[in-house]
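Please see the structure below; I have some questions.
Removed from the display is one protein chain of the complex; every other protein chain stays in position.
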Amino acid sequence: MTIQRVNKDNKNAISFYWNGKLLKGKKGDTLSAALLANNKLFIARSFKYHRPRGITSSGVEEGALVTLGKNASTEPNVNPSTTELYNNLEAFSQNAWPSLYFDFGYILNFLSKFFAAGFYYKMFIGIPPFEWGKGTSAWMFFEKYIRKIAGFGKASRQKDPSDYDNLNSFIDILVIGSGPSGINAALSASKAGFDVMLVEQDFELGGNYLNHQNKHKLNLLKEQLLKYHVKLKTRTTAFGIYDDKCVALVEKFDPSQISKNKIRQRLHICRAKKIILATGAIERTYAFGNNDLPGIMTVNAGKSYLNRYKILVGKKIIISTNNDSVYETALELNNAGANVVILDARAQLSNSQNNLIKNSNIRLLLNTVVHRALGKKCVKLVETAKEKNSKWQKSIRINCDCLLISAGWSPVIHLAAPHSEKPVWSHEQACFLPGKNNQDIIFVGSAAGIWNTLNCEKSGNIVNENKLNQKSEKNSVLPLFQTPINNNKSKNFVDFQHDVTISDIKLAHQEGFTSVEHLKRYTTLGMASDQGKNGNIIGLAIMGSALNKEINEVGTSKFRPPYTPVTIGALASRNKDEGFKLMRRTPFHEWNKTKNCVMIETGLWQRPWFYPFESQKLEDASCNEVKITRKNVGICDVSTLGKIMLQGPDASIFLDNIYINSFSKLSVGKARYGIMLRDDGFILDDGTVWRISEDCYLITTTTNQAGIVMSWLEELSQVRWPDLQIHLTSVTDQWAGCAIAGPKSRKVIEQLAINKEEVSDENLPFMGVKKLKIETIECLIARISFSGELAYEVYIPSDFANSLIEKIWEEASNFNGCLYGSEALGTMRIEKGHVGGSELDGRVTVDDIQLNKMISKKKSFIGNTLRLREGLIKPGRPRLVGIFPIDKNSKFKSGGLLYTSEKISGYPIGWVTSATYSPMMGHYIGLGFIENGLDRSINEEIILIDKLKSIKIPVDIVSPQMYDPEGKKLNV
Amino acid sequence: MYKYLKRTNALDTYLTQGINNNATIFFSIEREIKIQQIGTWHKNFNEVVNYLNSFITNSDCAKHGLVNLGKNFCIIRNEPLRWWIMGDSDKIISSLNTENAVNLDISHSWVKLNISGLNSEKLLLHHIPLDLRDKKFPIFNFKSSSIHNIGVKLLKNQKGYSLFLPRSFSVSIWKQLIKTADQYQYQIN
Partner (left out) sequence: MIIIKCPFCGSRGHNEFKYGGDGSIKYPDLHDPITDWHDAVFQRKNIAGIQTETWQHIHGCRMWLLVDRDTLTHKIISVRPANPNIINILEKNS
């Protein structure tokens, strides 16, 4: 094949690299065009048989794949015919070792008899007689080698360095495709006053206009698009239309502009009232011997490379066809200097086609098709077959350096598939036409089976009052899907990317896999990155003839998006790194950072974990914090707790309905600990409720359950009890929460109040609540304790948090206080036996944690019925206990399992839910559950086993209230 | 002398002001905002609507999403039974009939980020799946939406947009917005 550029000037030259070698292309080339211009016919090795392959098309139906880029930017399995060439692009061939030209894998071509369809299923069923029918050891052995040999490109294991963006758009009319019908549709809609967006997957507008020799009409239309303010997006592929006509598109940025801000692609979700599919049609080939040789392409590719890229694909071109569309192209190729022979499968031509070529030296052979192509690394010779007296027989051989095939056109109807009925096979057009679909999705142009350019332009006039006659055109096509004489000597390919041949399809039929969905999966026809754009219909036709059925009886497999491959980075778009999970910060965040605080992620919160002094580690720092807090005073940021304001005359009734204990009798200015259950009787959450006024309560929840509880309470208030007059508002962000705990905490609070008396033991008793003005800012203060010390929680309006905390900290420092984080907070509450999220894991009842005394006998509440199910109240159920190691130097963690020394295997009798080193007890302590709880015999030996951490130690079961069990410290 | 009396905004340390002569997007924070929430029940709905309407001429406090403008406040029906009153709402709150409705100060729960300029709408479309065209979202209207699965509120006025971000998420959302704004020229006032 001798390919050459038609105009040999050096304008707009671009450098690029192919397999490491520097080559020159032009601006506006695709990678395929640039490779062809450099006479690179042979650019890939096929998937299974490692046969030499070249460029087969100029669009999305391409059979050859390449790898772009290196290292972290490696992109395998890229279609070179839709890849825009840019300066310093690096491209590599794939699936060949050690090199493209000398590939060891080519041996497989000679063993191909063993690799027919269904090879894996039939081969690896087990080594007889040991594993006959059930073995996989042979497969496990061979799999590694098979993976190395059969395959496409290799993906990089490194992190994708590019950024991906997002976009939403709302538009009246979305036109997909900027060819003759698309551009005219966009203009007609825009002129009628609609908001229009026109998207085009190519980097140039024009669609099929770009393949015409004369671009004058296209240029005029482009000017009109600008004049009528049509929103234009090139390099944008609509890859799927999802529920409710939501169109998903991926925009690729101009590769020459990318380094500026790292964004490579953008995921664009478009909602349009109407979607116009001007997606055109793809030219088909047919199967004949060695039809995968480099140098064999579609006729449209020949036309496109000539008229758009100014490349003449051969000097001795053979065109094989069954329809009229090739004649104009044949003439253009001839005029450009090529010797052209046309093989037409039909018996006669129409006058117009005849007139086109009669004054040229184009040789025409009717009733002729290709039987076999021959050549080593590219096509050199074609064996034809001719029909005589209704019988096909081998005919003459013709030399060539390029073979162009046109066996019909398939409208691109994929995008509408989820919204339409099955596509309809048109016998006269030899193609599938769109089935009946959603009325807001309209096909125009070739996608609707209209072929003539002028008719396509007319079909774009969608706003026309006259109901469009979208009937497809007459087209004299002779169905041609495979060479008519059986060819057992060479392979006849149906799917280039997966190396599926005619014999594979016949084999599937022979073995009973005749349904179209089975055919697809058994042979892997249409399952590669081109998704059968060329091969599917050929496969169906072959299966049809084997079954003696029409194509429409065989059917099509279901099309699923994306239409062309989409990189996962684009689908993730901004949802990576920080964007994956947006974090919440407490109002004290900045201030905490100045105090050297280390944060931990709790759900979506960044929560203070510990405050290390110099290079202290977690355990040392938190133990220090516990000691100082229990000795003097400690300050803790508790803003992450959920806070819900409950207002309204029926607030008390609502609370009584949701908590196990009573709240209607709670006095104003008092707080109470409450537990709420789910419908099924298990504990949902616990927290404190503060009665701020007659009709106003502040409900606190745990950090992790805040969102769930809020939705749950709203559901109860709107769905189940809509007549209750209440309002629920989340105020988690409104208030910054600061716990002040320790024997000296009152002294600190006294310094914050205007008058010391306000916060005396009498005026602010245990579980008391009141408003407190600190530096004229009205805050809320409650005397409640999670740590077991004398403690207060101060709620400050968030915008004043950063400054008031300075005052609080200054006062606390005067009493030798410290800051403590969630680790120390956890240690202290475990020492006191207070349950937390690890205990209340959704499988625990009130009885299990020994708080049944809290349950009110005077009222009903959510969960009160189902909590009395047999299984939830049976004796022996695991109950909350404390755990001490017998050897005071032992360590253990939560997740450990408890067993009696007599039975140390199987299902445990208990488990550890929380564990910590206790500075107050001087050893590790834990909370957990064990059958029969504290009623177990004290003399029994209990063993704690943690297989993940290789721990096996004897432990004592003790009361969960481990430190200050009488609670004396609450009232110092 | 109140040494510690200083109100800070969640985004204070993140907005470095500067001049950009090519800016097509302008950001600014409105500090010390005041938002009062009023909630009522279906029985009292009409009375409360009439009460609120009495403070503004030519308004309809029952219309969802309409920003009813008063002298230095505005009233917005934000949820079926709730309103936001932004600005100087003392008079409205003090004479509110507490049998009909409840009020709650939520001024510290939100951060108000103003976004104006030619490309402000384009910037928002990167993150917010809302139809911002004037015919669907006229001036002086208020809508709720979400950015990265976090609920936010959007107000369109004559200058551009005001985006209300939940306080605890405001820094994370701001970081995402400013990353997108890199594609355009912006200025922080």
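Order of writing sets the labels: A and B. Residues in every chain begin at 1.
By our rule, a residue touches a chain if its C-beta (ideal position, glycine included) is under 8 Å from a C-beta of that chain, and two chains touch if they have at least 3 such contacts.
All of these numbers come straight from a predicted model, not from anything done at the bench.
Asks: Taking the full complex into account, find the residue in B:Ser59, B:Asn78, B:Asn103 or B:Gln176 that is in contact with the omitted chain.
Replies: B:Asn78
Asks: One chain is left out of this view; which of B:Ser54, B:Ser95 or B:Ser144 touches it in the full complex?
Replies: Only one listed residue reaches the unshown chain, and that is B:Ser144.
Asks: Touching the hidden chain in the complete assembly: which of B:Ile29, B:Val49 or B:Leu96 does that?
Replies: If we include the chain that is not displayed, B:Val49 is the one touching it.
Asks: Since one chain has been left out of the picture, which residues of subunit A touch it in the full complex?
Replies: These residues touch the chain not displayed: 242-244, 246, 269, 657, 679-680, 711, 714-715, 718-720, 722-723, 860-862, 864-866, 868-869.
Asks: Please output the residues of subunit B touching the missing chain, sorted low to high.
Replies: Subunit B touches the missing chain through residues 41-42, 45, 49, 62-64, 78-81, 129, 143-146, 149-152.
The rule is short, and it goes like this: only the chains that are shown with their structure count from here on.
Asks: How many Å are there between the centre of subunit A and the centre of subunit B, using C-alpha atoms for each centre?
Replies: Taking the mean C-alpha position of each chain, the two centres sit 33 Å apart.
Asks: Per the contact definition, I'd like the list of subunit B residues that touch subunit A in the complex.
Replies: Of all residues in subunit B, those touching subunit A are 2-10, 13, 32, 37, 39, 41, 43, 81-82, 102, 104-110, 125-133, 136, 148-150, 166-169, 171-173, 175-176, 180, 182-183.
Asks: Using the touch definition up top, name the residues of subunit A that touch subunit B in the complex.
Replies: Going through subunit A, the ones touching subunit B are 165-170, 195, 261, 263, 269, 271, 574-575, 578-579, 582-587, 589-590, 605, 645, 647-648, 695-696, 725, 727, 729, 731-735, 775-777, 797-804, 806-807.
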